[in-house]
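For this depiction, one protein chain was excluded, whereas all remaining protein chains were kept in their positions.
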Amino acid sequence: MTPAPKTYVRPMNRWWMRHPAYRRYLLREGTSVMVAAYALFLLAGMVCLVLGETAFNLWRGFLQSPVSVIFHLAALAAFAFHAWTWFKVMPLTTPPMRFRGRPVPDRMIFRAALWAWGIASLVLLVLAMRFL
Amino acid sequence: MRARSHEPIVWSLFGAGGVFAALLGTMLVLIIGILVPMGLGFGPDAMHYDSLRSLFGHPLPALGLAVVISLFLFHGAHRIYHTLHDLGIPASKKMMLACYGSAAAGSGVALLLAGMLVVF
Amino acid sequence: MQVIQSDVVIIGGGGAGLRAAIAVAQEAPGLSVALVSKVVPMRSHTVAAEGGSAGVIHPDDSLDKHFDDTVSGGDWLCEQDVVEYFVGQCTREMIQLEQWGCPWSRRDDGSINVRFFGGMKSPRTWFAADKTGFHILHTLFQTSLQFPAIQRYDEFFCTDLLVEDGRLQGVLALCIATGEPVLFQCKAAVLATGGASRVFGQNTNAGIVTGEGMGMAYAQGVPLRDMEFVQWHPTALPGSGILMTEGCRGEGGILLNKDGHRYLQDYGLGPLDPWPRPRAMELGPRDRLSQAFWHEDQAGRTLQTPHGTAVHLDLRHLGEKKIMERLPMICELARTFAAVDPVTAPIPVRPAVHYTMGGVLCDVHGATPLPGLYAAGECSSVGIHGANRLGSNSLAELLVFGRAAGLSAARHARETPAASAALQAQAESRAAVHLDMLRREGGTRVARLRQRLHEIMEAGVGIVREGPRMAQACEQLAELREQFRAGVALDDRGRAFNTEWLTAIELGHTLQVAEAMAHAALLRQESRGAHMRIDGFEARDDERFLCHSLIHSQGDAPPRVTHSPVTITRSQPRARVYGGAAQNQS
Partner (left out) sequence: MSQTRTIMIECLRYDPEQDQAPHYRTYEVPFTDEMSVLEGLQYIKDHLDGSLTFRWSCRMAICGSCGCMVNHQPILSCQSFLRDYYPARIRVEPLEHFPIVKDLVIDQSDFLGKLESVTPYLVPAQPLTPEDGPNLQTPRQIEDYLGYAQCINCLLCYAACPQYGLNNAFTGPAALALLARYNADSRDAGQKTRMEVVNAEEGVWGCTLVGLCSEVCPKHVDPARAINRNKINSTQDYFLRFLAPFGRGS
């Protein structure tokens, strides 16, 4: 073959600055940091629970602090954004479905997921009010 | 022959974690972090040591909590691992071990604690 | 110079070239095939074909009907023995494509669906919605990938055919990325470079359809045949020339003048009712429809648009569902390029150059008079289109004759000794001529020359033709070629991906092809098919002109035109009638 022509390869540095969709994507991926952090926070609660009442009350007391409120508001935003984006892309990952011969439109799947979200949240709330 | 990726293992855990986080996460955070401390809909005795101890003395809630924590951790680990790559920190064996290793360790601890809560 | 040895070289990676390459790879697995294309194959102009491809499969249809429609559509200038072979092979090729994965549109039971096209007695057009060419091309390209014998040279621009000892032995190409000349030494070559519609300004064709394949063969003494027959497609968007497929009319679309009148009934294509019916009104042949437009335009009954006059193509009565199912791309194109939604408004359309009926002379096997050189597809004149090509026959042609040319080339390659050594010197000297263009100072810009070419052709050799204006066009083309030889001004003097330079080389070929068209048109003193004269030669003249034009290159001098007989087997020329009159006849 003729020698390959000289080409110029552009660097990828700060690629997320190039398109708003990239920044939305990183934000979506970023929610996972909060998810992991919240898991650790719950894990800490478990540890405290095992250690005994004194330890647990420290954890329980932390919940009242402004730091905790800020942390939880941030976590709330992260989880809500995660849920929204998760449901948005869900139609892309589900196998093709048909209803009465027609393909199920994406927005139906999204809406169904929102309903599931609402119901699951409600059930959790009711259970929590009953058992906590 | 192309090498088969082992991604399906972590991807399944990531996916399960994502579903749990999406369906339950918001309400979980709302209850624990906002409603209970502010006393909205919950009495001052909510989430008291004794009531939680007895609740998580049952295997099902204890195991459930451990599984939720574990899946959240894997969900986080998976996305963090890939996003670090996106941000220019090359994906490596070491990085992989750090991310998924800590998730696995955290999961082990959670399961252990759940066991202790049930047994003791 | 880099030399690549190959048994068969295929020039052009469109439908015909890919079909030929696959034919060689399948039938002669021992041979090496070089598929040399100036664009990556799926960019070829086959991709833009919309409506469909002919093949007899409908229960009401027959090979005889396909034969008759083709021969009468071509105004009896067809090689009837070739048409006979062609119609017999079409359906086989359509089925072959189906088995390679082409998503032909189907009926509910899963069988093939066919639609009407202009000039057809029965529905015969296989279609894949309104992206038939796209699906055919991608199916062929993807299918070709399973044959390791096919070595692709994407973005290699062929400049010359190299002849030694009276037979074709090589092809000179430029690797576009580097600008380096490459010699393909071969035992046979298949020319599949497409048509030359870019000779004209307003056309439906891609920018790559510049006729250099015809030019290369012509320069080596292979005659071009029937070049005066240029097809104007009646329904293209004004300005851009983007095609609104004949399928629009096949599905029931109608043409209206500015008064909302279906004017085709005034041009021997009526009466209006019963409607729809084959070979009548909007389902008449393309030449008649384009000519009818010209008359309406002369009578001032066309609409004014920013890009010239137009008539309305109305699809609204088909309803949104049918339009979206059968003509989705037309909808998108009209919305994007004409700001018209066909569901709610008629589309302004006018004729634009669409197809070159003529081309490199070849026989039913694709063999040209030059041993070792074969041709297929629009660049060839195998003889099935005559004076006017029937819609749907060009995609079928690529497949039938692409395969035939591939098989012939393979056979020839097997029986031929290797190329001679003298070839390299010839290649070097031809390459030097092209490379020299990069160093020459002064001259005229490519865009200016091209603009001038378009003006000359549209004024002199348009839909409607007159002797003096054609004669003037011939003179002006000679001057333009002189101007071209005097030098082309290039801003880009580098070798790497120099499209300005390649366009200049291309233009050299295009100018010769234009000249061939004009001279052949001037000498044809009759009206036949797409060649319509209004200077006393309004009628068909079978006495003097039931013959092909053969155009021979005379180097820098204007070409020499001779005539050759037409093969007539079973259909004697008769009046070519459509509309109500056609029914009375049959």
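Lettered A, B and C in written order, each chain numbered from 1.
Keep in mind that, in the parts below, a residue touches a chain if its C-beta (ideal position, glycine included) is under 8 Å from a C-beta of that chain, and two chains touch if they have at least 3 such contacts.
Everything numeric here is computed off the predicted structure, so don't read it as measured data.
Write out, one label after another, the shown chains that touch the chain missing from the document.
A, B, C
Using the touch definition from the top, which of C:303, C:463 or C:490 touches the missing chain?
From the options C:303, C:463 or C:490, the contact with the absent chain belongs to C:490.
Going by the contact rule already stated, which one of C:429, C:499, C:554 or C:569 would touch the omitted chain in the full complex?
Answering carefully, the residue with contact to the hidden chain is C:499.
Considering the whole complex, which of C:77, C:427 or C:446 touches the chain not shown?
C:446
Would you write out the residues of chain C that touch the absent chain, in ascending order?
39-40, 42-45, 47-48, 92-96, 98-101, 103-112, 131, 134-135, 138, 142-143, 145-146, 154, 177, 206-208, 239-240, 242-243, 306, 329, 332-333, 336-337, 445-447, 489-492, 494-500
Contacts of chain A with the missing chain: which residues?
These residues of chain A touch the chain that is not shown: 5-10, 12, 15-16, 18-19, 21-22, 25, 29, 89, 91-96, 101, 103.
Residue-wise, where is chain B in contact with the chain that is not depicted?
1-9, 11-12, 82, 85-86
The criterion applied here is as follows: only the chains that are shown with their structure count from here on.
Of every pair of chains, which is linked by the largest number of C-beta contacts?
Highest contact count among chain pairs: A-B.
List the centre-to-centre spacing of chain A and chain C in whole Å, with centres computed as mean CA coordinates.
57
On a C-alpha centroid basis, what's the spacing between chain A and chain B, in Å?
12
Quick check on the complex: what are the chain C residues that touch chain A?
2, 175, 177-178, 180, 182, 496-497
How about chain B: which of its residues touch chain A in the complex?
17-19, 21-34, 36-37, 41-42, 46-49, 51-53, 55-56, 61, 65-66, 68-70, 72-73, 75-80, 82-83, 86, 88, 103, 106, 109-110, 113-114, 116-117, 120
Where on chain A does chain C make contact in their complex?
On the chain A side, the touching residues are 1-6.
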